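Contents: one structure, followed by commentary.
Removed from the display is one protein chain of the complex; every other protein chain stays in position.
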Amino acid sequence: MSGVPVEPIYGPGPYPGEYPYTRGVYPSMYRSRLWTMRMFAGFGTAEDTNARFKDILRNGGTGLSTAFDMPTLMGRDSDSPWALGEVGRAGVAIDTLADMEDLFADIDLSGVSTSMTINGPAAIILAMYVAVAEKNGISPDQLAGTIQNDIFKEYQAQKEYIYPPRPSVRILTDMIEYTSEQMPRFHPVSISGYHIREAGSTAAQELAFTLANGFAYVEAATAAGVDVDEFAGRLSFFFNSHNDFFEEIGKFRAARRIWARWMKERYGATSERSMLCRFHTQTAGVSLTAQQPEINIARVAIQALAGALGGTQSLHTDSFDEALALPTEKAARIALRTQQIVAHETGVANVADPLGGSDYVEWMTDEMERQAEAIFAHLDELGHGSILEGVYEGIENGYFVGEIADSAYRFEREVNNGNRIIVGVNAFTDGDDGQKDLLRIEAEVEEYQRKRLDDVKLARNDDDVARTLAAVTAAAQDATANVMPAILDAVKAYATLEEVVMAMETEFGTYVEKAII
Amino acid sequence: MAAKRSIRELYVAARSGERRALGRLLTAVERGGPAADEISELAHPDSGTAHIVGITGSPGAGKSTLVGQLVSDLVAAGKKPAVLAVDPSSPLTGGAILGDRIRIEDGESEAFIRSMATRGHSGGLALAVPLAVRVFDAAGYDPVIIETVGVGQVEVDVVGAADTAVVVMTPGMGDAVQANKAGLLEVADVFVVNKADRPGANDVRRDLDLMLDLSHMTGQESETGYRPPIVMASALHGDGSADVWGAVEAHLAHLDDTGLRDGRRKHRMRTEVKARLEQAMSAAADQAMDSTVGAEWLDRAERADIAPTRATNELLALLLNTDLSNIDMQRNQELS
Partner (left out) sequence: MSDEPQIRILLAKLGLDGHDRGLKVVARILRDAGMEVIYLGLRQTTDSIVAAAEQEDADAIGLSMHNAGHMTLAPAMVKAVNDAELDCPVIVGGIVPDQDVQPLLDAGVAVVLGPGASAEEVAQSVRDAVAAVNS
């Protein structure tokens, strides 16, 4: 405000952009380029979302972010009995390639970057994306974007899995191979701690489980014969930003340091890109309160600030009304404005890692790293020297879900006995004037989508569908084959999402969680 | 709301296949008291044929997954299995989380799964488990599988009372040593090394073999020529459940061939009657202590008038001369 010129960096080295990148992945950080303000959205039919996409592009946006509805995320068609009440509610419904064609109609896919938040059926959705592009004369190597595809955290926290862990990782390594060869601009995995934290973990558990999952994917892909530097540079991360300000900043800093060290020392990466932990951050949805919802704006602002001070590459800020429903347009706009204030008014973007060198912040960073390393050591032991095997074992024996449930319960007890203050919930509760203006999704979407699916099924060639689905099963049975080309053929024949899922399920089986409370 | 049905009505309904009625009866069994006694009287003549299989092992050994496999296999083979899954209650609150219920995908499945909490007192379990098994048996379920967690005394007692006792172990948890300490090795008829695809599975097998060799002189093998088999399984991947059940049926055949099954039944009956007797005695002792005459003997012992041994003997004599089901200390007051 006073106009005093500031240097791009203060405090001790190693500086941002220098190994082990504790202070940031790039030398000048936000001074040369602000974080990306990426707001996740989408609901209703593919046509609704397509209209929104075009709106974003008209306004100068270059990134599209796709949310899918629950049946799609679970690999079920809109006419499945499981889909009842869920079609189009939490995101867009995709049953066949026809829906994907609607979703990206009249959009030049060679000129945009598309983020798709889906895991269990990620291979099928990616194949549909490629098929839409090819129909428009765009080859896979022109496609840019990210597919979340982080299956381990599904077993650990988000619970949107289809097959058991090992076959799922087989599909994932097939996708890494396929994108390495065909889609060099596409990020095949976004390793996500966000959902682990939302499920109730501590900051240190979020950090450790997420990075361990990352190590496990690296081990799986290299075991499948892909060179570490071929794909590690295309891995990215996704963290939560919660209420405890300095702990969050310490977590972000520790994440970069740990990833760089492990990639270099344990996995022998030589390319700098392979060592960079670049991540997206979202403010903590679980911290939003239904009581006095407006005060969530303050929470989101502070969490967004922690993300910026922690050196995130992109940021989603939650809307204040999200504790109860999908955000209204006004609430979503306020959320975006909140991070614009952090970016443009507070001055935090002028200096890289402004907290670096603070005894407290450095201690917190070390402490986060220490706790994470203790968890890595446990997983390494569980896996007899393999983090990948340790993660499998931790999933099978309930280690992850048990640890997360313990932390969630501890948190809840602290709130319940008053040892942890949540403003508006267990203290300062005056002034809650109830809920209003919630976004409602109409049930008509469900009917529309079922009708659309019926029409597609009537119009397609059933012989082609049967033949291509049989080929998907055959590819699943052959451990040396890659499932991607067969899936691509099946979706081009307008096989439904669920049909392709089932074609692999006959070989891979389903995953049923052992209930650990 | 449906009218409350009598125990007898529930029993008849359960025998005719109504699962809701069977569920109700099992609750009455768990609560004990006169209703449970009535169920015992009703079910006794209608039961005695089901194959009772006890399955135990430490937490995380994959028992539920294995039992789930066995149950699907049994239903597919046209059988009507029941599972009684016993889980520990919290000693502090008496509450319990029964979180390991086997998932039967088909709602119309012939299997019946019931969870039972230990409710903090093993005495209650010792009464409830055999009666629950008898009710399942009378309702036409066969086999009846009792699943317990852990390798403590309760598990040894419960599983040891089955026709066939299965002990599940996993690599890397020191299970064999634990089981040996707890006395499970003596009661086990079939060993399962689960997660057999893990490193260390063969070590567990070797440890078990060694311990079985050592117990050769004293164990059941010396008497009957039966050596408990060790089955390698991987329940999570669906491997080995057929082998496990094969071993369980082979053991039953062995019991039938050698006439030992009757011995197991006798042992079970003896254990149950003894447990009931102990419970009745314990209740009588409580009552005696709370009675006027009990208070007087206690008082005299406290005043160092007489030794506690004398007070005990006096009260014992009193109890043994009394109708245990209806002790009235007041009437016998003059005896002191």
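Letters are used for the chains, namely A and B, taken in the order the chains are written, and counting of residues starts over at 1 for each.
FYI, contacts are C-beta pairs under 8 Å (C-beta built on N, C-alpha and C of every residue); 3 or more make two chains touch, one makes a residue touch a chain.
All figures in this text were calculated on a predicted structure; none of them were measured in a lab.
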| item | value |
| --- | --- |
| Neighbouring shown chains of the undisplayed chain, as defined at the top | A, B |
| Sole residue of A:Met70, A:Leu143, A:Leu235 or A:Ala349 that reaches the chain not shown, by the stated touch rule | A:Met70 |
| Candidate in contact with the missing chain, chosen from A:Glu381, A:Glu412, A:Glu447 or A:Asp462 | A:Glu412 |
| Full-complex contact with the absent chain, from A:Ala199, A:Leu388 or A:Val500 | A:Ala199 |
| Absent-chain contact - pick from A:Thr66, A:Thr222, A:Gln291 or A:Gln339 | A:Gln291 |
| Hidden partner chain, touching residue among B:Ser16, B:Ser90 or B:Gln153 | B:Ser90 |
| Sites on chain B contacted by the missing partner chain, in the whole complex | 1-2, 19-20, 22-24, 26-27, 31, 89-90, 93-99, 101, 103-105, 107, 109, 112-115, 117, 119-120 |
| Touching residues (missing chain, whole complex) on chain A | 70-71, 73-74, 76, 81-86, 89-90, 158-160, 198-200, 286, 289-291, 323-326, 404-405, 408-409, 412-413, 416, 425, 434-435, 438, 441, 443, 513, 515, 517 |
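Here is the rule we use: only the chains that are shown with their structure count from here on.
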| item | value |
| --- | --- |
| Between chain B and chain A, distance of the C-alpha-averaged centres to the nearest whole Å | 48 |
| Complex interface listing, chain B residues touching chain A | 60, 64-65, 97, 99-101, 103, 199, 236, 238 |
| Residues of chain A that touch chain B when the two form their complex | 164, 384, 396-398, 509, 512, 514-517 |
